[in-house]
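The complex is shown incomplete by one protein chain, all other protein chains being positioned as in the whole.
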Amino acid sequence: MTTVAEPAQPTARSQPVRTTLPTRDADRVPAPRLGLGSLPLEQRFLTWGARLAAVAIAWVVVGRLLPVHGPAWFLVVAALANVVVLAVGTAALDHRNVAVSDRVAQWVVSTGAVVVFAALVSVIVFVIERGWPALHHLNFFTKDMTGVSATDPLDKGGILHAVLGSLIELGIASAIALPLGVGTAVFMNEVGGRFATVVRTVVEAMTALPDILAGLFIYTVWIIALGFPRSGLAAGLAITVMMLPIIARASDVVLRIVPGTLREASFALGASRWSTVWHVVLPTARPGLATALILAIARGVGETAPVMITSGNATFIHLDPTTGVMTSLPLYIFTAARSGIPLAIQRAFGTAAVLLLLVLVLFAIARALARPPSTKLSPLRRLRSAARAAVGTARTRGTRPTPSTPLAEEAL
Amino acid sequence: MNRRHLTRRASALLRVLVVVLLSLAVSSRLVGPASAEYAEIEGSGSTWAYTIVQQWIADVSAAGMQVTFNNNGSSQGRKDFANSVTDFGDSDIPYQGVDPVTHQSDSSQRPYAYLPVVAGGTAFTYHLTVAGKLVNNLRLSGETIAKIFTNQITNWNDPQITKENGGHALPSLPITPVVRSDGSGATAQFTLWLDHEYPSIWRPYNGASGLTSLYPRKGRQIAASGDDGVMNTVDSAAGNGTIGYAEYSYPLNAHYPVVYVENKAGYYVQPTQYNVAVALTKARINMQKTLPNGQPNIDYLTQELDDVYTFNDPRSYPVSSYSYMIIPTSSTDQRMNSAAKRQTLADFLSYALCTGQSKAGPYGYSPLPLNLVQAAFGQVEDLGPAATPSPVPGVNIKNPSDNLASCDNPTFVKGNLAANHLAQIAPMPLPCQKATAQPCGDDQTPPGTPAGNGAKVSTKSTGSTTTPATPTGTAPTGAPPPTAAPDPATGAVATTATAAAGATPATANAIEVSAQRSGDNRLFGAVAVAELVAIVLLPGGYVAWLRRRRGGAS
Partner (left out) sequence: MTTLPLHDPAADARPPAEPRRLSRRPRGGDAVFAQSFRAVGASVLVITGGIGLFLAYQSVPTLRHYGLHFLTTRDWNPEADKVGIAAVLVGTIEVALVAMVISFPLALATALYITEYAAPRLRATLVAAVDLMAAVPSIVYGLWGFFLIQPHAAGFALFLQRNLGWFPLFHVGADPHAAVPDMSRYTASAFIGGVTVSMMVMPMACSVMRQVFSETPQGEKEGALALGATRWGMIRTVVLPFGKGGIIGGTMLGLGRALGETIAVLLIISPEFVIKGRILEIGSETVAALIAGQFGEATGIQLSALLTAGLVLFCITLLVNTLAAVVVNRSRSGAQTA
């Protein structure tokens, strides 16, 4: 299509090969330059025309020509009509098969992505919509279910006990699993050895452990064999067992990508291995580590099955994890949803929305930590640094001038 | 730079977290009732009794008692108690001893006592719509129920069902029995009744005699976990054609109808508190506290229901039974290690046996009669003064068994401990509940039915297919039975749902018309769609063909 150069005619062997300049064909109309930024006009027309046609066809077909009804069928028929019209249109505009398959492939890929994101949106919207009757009562967040029967209206009782239970169980699990998990990752990366290979193999294998087995393990060992009561601690331990391999493996991956040159530089400066780990490796890996850990915590907060086995349902706030059952958000959702009582189901959806929010917050924290610090100051930080500068100047005007070197700032 | 930012961000976060946690802790201190003399107790077990136990727990929390209860089924309730996982259990049947087949032991080494806490009827709830309207006056005899749950009657239009419903055929729809998937007391009570009353139907199906806690699911049957699971399956949108068994409180809460079950007197009755109370006056309770050899009888206060099933009072609901609490009796019990825990359990049970019983009726249960309450309090004393081997000091039983003056149980009759007030005032069934009469109409609520019963509900009504008809002459109740027009889509006609207890039944039998009259429609539809698509696409296709031909030529 866009070939400009005429291939040089191969000359006889005896003659020395000479470079020939391509001769410009003066008669040839220069091909219009392709706009690379966006689709050409007729393609854009085709895209939108196909969409319009698809909606029109679907409107006629669904419920009028075929005995199928409902928005779902409308979307399916519209999507199919869209791709067919698109394919035929592309064939009409540009007769190459590659062009047709390109458009069809683009349609397939985009539709797949749209379906996935629509599903995500439907989950969030559905949960919040169904839970809204419960969510817009303040008592839902500030009260527990003490003295509230399942059929009481939504302006009574709340899920504070489940929120606190979840936080406590998660706190226990994090307090055990984070140091152990990160420690294991450090061991596998920084200490090494044959034993580390064994640990790595086992840890990687254990990431395949279904969550229910973690719960069953704690139930059989901790509760049945050792005779401890079902409690928040047991649930926390079950979550720990589930989270530990995940954290260890995720941290391992993060630590592995810390450049070896940094370590070598640190050793060359005479640092010990410990101080290399503490001052070089971990700080370098910190954003990635934070993301991995918080995502593991988000996974832990949503665990239902292990908690169901190792703890139980309490209707009141219970802050002591060592004795007595402690309910958690997912467990509360599960029991309330199963009860079949409409009000309890609304509470379950409200709780699910809270759980989603919790996960979202954890997630946002993870994203914030993972993001490389921007050079631009956020408004809040600008304000803060201005304030600090003001304080600094006020201080320097005082009796004792404080050295405010960049180095000292850095040490903060 | 990087580190500093992160540190600051982290420290800010930490500060926020600390503040949030502190405020939560403070608020929880304000919310959480802190009572010195009570300690938290845990229980688990029967889903059959769960509705009322949950209500009691909610009620006693005002007094500062913290009680938890997991409704994980009677079998697990017994096991949890035996494993010392819980402080008390709730089971609909006693420990079963060693199983002859598996040699698995269902028993408890932990010293325990049974005490009946609530009575109730195992109800058969169903979901059957006719012309968009929920049938709510289905009548079945015990034999029919037995055959339904053993897959011998498999269609709602079975002649036997038709006969029992005054000759009105239900639509042709397969029956889907919903049974329990977990070990349950409701299954045990139900199969005990089947085994006792219809051994020739039940035993070949089960392959063994006697009750079972795990229903042997076969064929079309659906299994669900817990009474709530059964209820959810039945009342789900796709539950048309299902029938399941659950405690009466579940269909009551779900506003779903229950089957009128035929009793020995030839009346079809529902498990209202009155009918259950009447039936259970025939329950023989094992009152032998010690065995002849001087050992305490562990079956003390367990029930013998043979006479309940065959009681020929017109008001008697045959599948009635009690649910038991299982409490620890040893003074050295591992979990009952403080007087506060014992006191909490004792006071919780005191509440349940007295004031709590007044809640039984509205919630779909039946209150306990005085003699059982009295005997139960005798067991409660095992928690403190009567614990073995030595009494535990500091536990104060509010209602000793010889002084129940302060116990406001609705069944008590002043001066006659053996009498059951409820059974005395229990209303007689309506004439339309008699086996020989036409089934009761929509607006006829059997006496004693709690408010909100499924009998009053027609939530599934589409409205368009039912039109009120003129009262049919001499109907004894004078209620206008709505007749149903044939549904245009299905051709089915509302039948039993609208039958009046009159001489002239206002309804016709169900007509079977295939819904698929659109076979030709479909063909023409497909052709039309093909034409439409061709009209839209042909020009484009033609252009593409032309261009391709030209492109090939050039």
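Going in written order, the chains are labelled A and B, and every chain counts its residues from 1.
Everything that follows uses one rule, which is that a residue touches a chain if its C-beta (ideal position, glycine included) is under 8 Å from a C-beta of that chain, and two chains touch if they have at least 3 such contacts.
What you are looking at is a predicted structure, and each value in this text was computed from that prediction instead of being measured.
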item	value
Chain not shown, its touching partners among those shown	A, B
Residue in contact with the excluded chain [from A:42, A:204 or A:320]	A:204
Which residue of B:161, B:192, B:224 or B:360 touches the chain not shown here	B:224
Of A:47, A:82, A:146 or A:184, the one touching the omitted chain in the full complex	A:184
Hidden partner interface residues of chain A, rising order	1, 72, 98-99, 101-102, 105-106, 108-113, 115-117, 119-120, 122-123, 126-127, 130, 179-181, 183-184, 186-188, 190-191, 195-196, 198-199, 202-214, 216-217, 219-221, 224, 241, 244-245, 248, 253, 272-274, 277, 295, 298-299, 301-305, 308-309, 330, 333-334, 337-338, 345, 348-349, 352, 355-356, 359-360, 362-363, 367
In chain B, positions touching the absent partner	72-73, 75-76, 79-80, 99, 101-102, 104-105, 129, 171-174, 176, 181-183, 207, 212-214, 216-217, 220, 222-225, 233, 236-242, 490-492, 512-516
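The definition used in the following text is that only the chains that are shown with their structure count from here on.
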item	value
Inter-chain centre distance, chain A versus chain B - centres from mean C-alpha coordinates, in Å	42
Residue ranges of chain A touching chain B (in the complex, touch as defined)	53, 57, 60-61, 65-67, 81, 84-85, 88-89, 91-92, 95, 142-152, 160, 163-164, 167, 223-224, 227, 229-230, 283, 286-287, 290, 312-319, 323-325, 338-341, 365, 368-369, 372-373, 409-410, 412
Chain A partner contacts - residues on chain B that touch it in the complex	1-7, 9-10, 13, 21, 24-25, 27-28, 31-33, 40, 42, 44, 51, 54-55, 57-59, 61-62, 66, 68-70, 83-85, 226, 228-229, 231-232, 235, 250, 253-254, 334-335, 518, 521-522, 525-526, 528-529, 532-533, 536-537, 539-541, 543-544, 547-548, 551
